[in-house]
Every structure is written in structure tokens, then in C-alpha cells.
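Pasting a structure below so you can have a look.
Removed from the display is one protein chain of the complex; every other protein chain stays in position.
On to chain A.
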């Protein structure tokens, strides 16, 4: 189990390590003093944290605490107001030019972003493409795979998510749970190093949740993909996580192993939150 983050932990009396090595080999994601505001509302407040390669990290906390914002920043769906984000040692939204850090061009962002995949709350499959093409389109046109290669990879992934027989369906012909499983396959088809899961079961009918979570458990246990997961499914979080981060008001107030956070949290706020959702 990892203690691979540098959370701002009030209870630890500000004993935050500052002499981190910049890259420790296995460090995959790093946030440095990242601030994000919406108007006067500060959603993330000088957030520092890092995730090591292969770890499964779950972000929990009340809504509006900034969890989803972290995923959206990583996916470059929005840009940080201050601070930097590194993925695999590369700046995500910045470039070093002449020794100075400047906002990155679209091409650089796209290049770094290829390492990241995301599954959305509302699936966001392309309704104008059949299931198979939803999965093959990006591998073919972004990664440059041949059509056959992409097809083969897509069929394997559809088998993995239990939908091998639905290649020729349109997304509207699938149930929510099936759509979400296709969306997982679509994200994996890009072979990302990091998979972002943004409340992937929140939009599903209760009886469809288990199927999606089973698929994700399977992926978590059988691959070495790094996962960042925002979820309200605490049992799922307990099963797959190496580390749980508790957010409140744009800060990480507590982090630790799932046993620790769910069993014996240090922070009063964490206790309150968990008793409300469990």
C-alpha cells in the first residue's frame, strides 16, 4: 500500500514533506500547487498530490469538494488557473520553452493526453456510430492503427466487458449499463496509462450498477493500469483502492489506505462524511 501523496493534512501539524525528488521513476501524475476557480468560488486550492504508476486511487468527499475537477483537469477538459500538472514526467498544459514555462500548444496537450483515458458519468458514447466503431475510431484515426488491428482489439475488449455480441448495435439500443461498459472498452482501446473514472455508476439504474463495477474490478485486478476514481460506491472503493483521498473544500484533508480511511479515519470531517454515505 502506498503513502504516495503529499496531502495537506491539518492533523499532521503541517509536517508536509517539501524535499520530494522531482521524478522518482514510478511517479506518474503530479499536481503542483494547482488552483482552479469558478468565478469567486475556489474549487481547488493550491492542491499538491501525486499518484504512482499502477496505483488505484479513489477520491471521495462531499459534492463540490473538487474531486471531479481533478479528473477534468487531467483530461484537459479545463485548464488550471495556477500551478502545474505533470503526467509521466511531462507537463500537461505547459511547455518548457527557452527555460521558461509557457502554456502549451494544442499539439503538445494532445500528445500528453493520449496517455489518459476517461469514462464519464453519462457514458457519452457517439450515437452516430455503432458500438464497434465507437471503440475503433480513435485507435485508427488518432493512434494510426490499421482497421483490422483496431477491430481485433475492440472485439477483445468487448468480450472483456461481456458485450462481444453487440458490435453492431447503436448505443441507443443498449441499456445504460451496457453503454457504460462499451465506454470503458472505448477508453481502454487507447491503451492509456491512466484511466479516469468519473462517477461511472451514478447515472445507472440500481440493478445495472453491479455489472459495471464487476468489469472495473476485473480490470483493476488484471491490469497494471493506473486508476483515478471518483465514486460514491464505497464498497467498490474499498475493494479496488490502494489509496483513498478525502476531499473537502478543494483540499485533501486526509489520505490513506482504504482500511484506514473507512475503518478508522483521523479527521472528524471524514467521519461525518462516511457516516452520511455508508
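Things worth noting here:
In this section, a contact is a pair of C-beta atoms (placed from the backbone, for glycine too) under 8 Å apart; a residue touches a chain by one contact, two chains touch by 3 or more; residues count from 1.
Here is the rule we go by: contacts and distances are computed from a predicted model.
Per its UniProt record, the hidden chain corresponds to "Ectoine/hydroxyectoine ABC transporter permease subunit EhuC" from the list "Cytochrome bc1 complex Rieske iron-sulfur subunit", "Heme exporter protein B", "Ectoine/hydroxyectoine ABC transporter permease subunit EhuC" or "YVTN family beta-propeller repeat protein".
Only one of A:49, A:120, A:247 or A:273 touches the absent chain when the whole complex is considered: A:120. The omitted chain makes contact with just one of the residues A:61, A:177 or A:256: A:177. When the omitted chain is restored, the residue from A:43, A:150 or A:163 that touches it is A:163. The missing chain lies against chain A, touching residues 75-77, 106, 110, 113-114, 116-118, 120, 122, 124-130, 137-138, 141-142, 162-163, 165-166, 169-175, 177-178, 186-187, 190, 205, 207-208, 211.
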